[in-house]
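This report refers to the structure that appears directly beneath it.
The complex appears here without one of its protein chains, the remainder shown in place.
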Amino acid sequence: MKRSLIGRIWPNATAVVLFVGFVFPVYWMFATAFKPTGDIITDDPVWFPTDVTFEHFKKAVNADNFWTLVLNSVTVTVSSVVISLVIALFAAFALARMRFKGRRGLIVTFMLAQMAPWEVMIIAIYMIVRDSDMLDSLIPLTVFYTMMVLPLTILTLRGYVAAVPKELEESAMVDGCTRAQAFRKVIFPLLAPGLMATSLFGFITAWNEFPLVLILNKANEKQTLPLWLSQFQTAFGDDWGATMAASSLFALPILILFIFLQRKAVSGLTDGAVKG
Amino acid sequence: MSVQTEGTDTAGKPAVRKARVPAPPRGADGASRASSRRGAGVPYLLLLPALLATVILLGWPLVKNGMLSFQNLNPRQLIQHLTEWNGFANYREVLTEAEFWHVVERSVFFTAANVVLIMGAGTLIGLLLARLGKKMRLTLLVGLVLAWAMPVVAATTVYQWLFAQRFGVVNWVLDKLGWHSMADHNWLETQFSTFAVVTLLIVWMSVPFVAINLYAATTTIPRELYEAASLDGAGAWKSFTSVTLPFLRPFLYSTTFLEVIWVFKSFTQIFAMNEGGPDHLTETLPIYAYVQGVGNQHFGVGAAISFLTILALLIITSYYLRMVLKQEEDEL
């Protein structure tokens, strides 16, 4: 069936418009960050940063404890993602591959758990952490971020585990592997792309969280980057160059991670399609 | 809220999996049955860490929150570690307040509007992706992924800048397009336009998830189904409604469920944009709970509102949860 000329043009035209719409805010953030203030506060916007400056980035990085906060954010985010992946993998395997009593109830439990509105339970969590004498520490943060992402990680991984052909596992077991060995040698490698894709959700959740750290960690050197960004914004509300530089720095790791892992996940999908 | 990733692997999604295998011979599997009989405790053991985490880290705060909702808890009690039970007083205070019901109503409309927009736009863009040539598709995918990956705190800040009253690029464009009254427009001045900006932000960052996953799902539709449909004489529209849509339905259900939860829970987007203002008019339930509880330091009342928020979320999603319960029964 041949498409008419219009029929061929409109999808592409729409795609271009959509592309611009989705990319522009991200572009504008980076562009503003690199423009000298004179080019930001103008009556007519300067669309492309012609004379690039790093002055805003310097200002952003100059904040007290900036590198400590980076380290804290990375520590908390990576640990909670890794811990939740490990816990979730066990659970997902059981839910996807085994028959047992209460399975249905558990799935619904995790679905309910992922609905928890954490922001509104903040005082309760604060009192628990306070009474356990764990304030101003990265441990409660890690632990609660792990829990925030755990339910969805389980539910998603369950899908990935189920997608691995059962026959592979069985043939491995026929070859004399125990179930655990079969899991480690056969299923796990096939799951790797799925794990990476799933981890993105955890990364972005933990990286972004801020109401909890705001109330739990008052000591500056125990805080994380979202607090820095929001305080930066309050202090430099009108200094859009510095604010956008801070936003860019904050967003960059996630953007990179995303593009990198997303690719892996897609190739994982095609692999899976071929093998499945 | 943000991003999420069950990824491009749609084959992994429970819903899709079910659709792909119309009559799955699942459970008719001797080997797994035998092995599970041998180690009946194994699944529980595997689930133990997840369960423990859920009980301790979610269950405990929930119970604590529930207990606080029956207490008179203000700065004095918090500071002196006093426990003053006051029965249902907090609930009575919240439920008899007209404000609360306005907030509930607002939250429902806000969620509905956003989810409809997200699912509508996401589905259309997903179908568009399937129609595009390879290069164009990749370009659009990159754009979507960038928006998807923007951390919400940064994204909210960027939108404030885009819509800034002074020197904001949106006002400039509207002015140049001939809408001169918008030159110095303050977007956060009224309820409607604040919601408009928040909605645009939420839709912008949520659509990519729906679109990309939906596109990936369409690629797993077996070609033979279309061939069979066209043999039956089905046109483009007919084959869409008879093949594509039924195939995607479970996926659409589960995605809608997730979006409802995420939109309903959205906190940072609204709070960081304008703190629920102007005049509390953009407070949805989570914001209301936060402002009353933490902002006004009326912690007991805040706990009661958060309990009611959870209840509201349960009611809204109960239809889907029931469906899941039924569906899981059929599986394995």
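We just call them A and B in the order they show up, numbering each chain from 1.
Here, a residue touches a chain if its C-beta (ideal position, glycine included) is under 8 Å from a C-beta of that chain, and two chains touch if they have at least 3 such contacts.
As a working rule, contacts and distances are computed from a predicted model.
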Omitted chain (choose from "Aspartyl/glutamyl-tRNA(Asn/Gln) amidotransferase subunit C", "Septum site-determining protein MinD", "Extracellular solute-binding protein" or "Helicase") - UniProt protein name: "Extracellular solute-binding protein"
Sole residue of B:68, B:294 or B:312 that reaches the chain not shown, by the stated touch rule: B:294
Residue among A:103, A:130 or A:166 that touches the chain left out of view: A:130
Absent chain, residues of chain B that touch it: 72, 74-76, 78-81, 165, 184, 186, 188-189, 274-280, 291, 294-298
Residues belonging to chain A that touch the chain removed from view: 41, 126, 130, 133, 135, 214-215, 218, 220, 231, 234-239
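As a convention for this text, only the chains that are shown with their structure count from here on.
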Rounded Å distance, chain A centre to chain B centre (Cα mean): 15
Contact footprint of chain A on chain B as seen in their complex: 2-14, 17, 27, 29, 31-33, 35-36, 40, 42-44, 46-47, 49-51, 53-54, 57-58, 60-62, 64-65, 68, 73, 78, 125, 128, 131-133, 136-137, 139-140, 142-155, 157-159, 161-162, 164, 166-167, 169, 172, 204, 207-208, 216, 220, 261, 265, 267-268, 272, 285-286, 289-290, 293-294, 299, 302-303, 305-306, 309-310, 313-314, 317, 321, 324-325, 328-329, 332
Chain B-facing residues of chain A, complex: 11-12, 14-16, 18-23, 25-26, 28-29, 32, 40-42, 44-45, 86-88, 90-91, 93-95, 97-100, 103-104, 106-117, 119-125, 127-128, 143-144, 146-147, 150-152, 154-156, 158-160, 162-163, 166, 170, 173, 179, 193-194, 197-198, 200-201, 204-205, 207-208, 210-211, 215, 226, 229-230, 233, 240, 243-244, 247-248, 250-251, 254-255, 257-259, 262, 265-266, 268-269, 272-273, 276
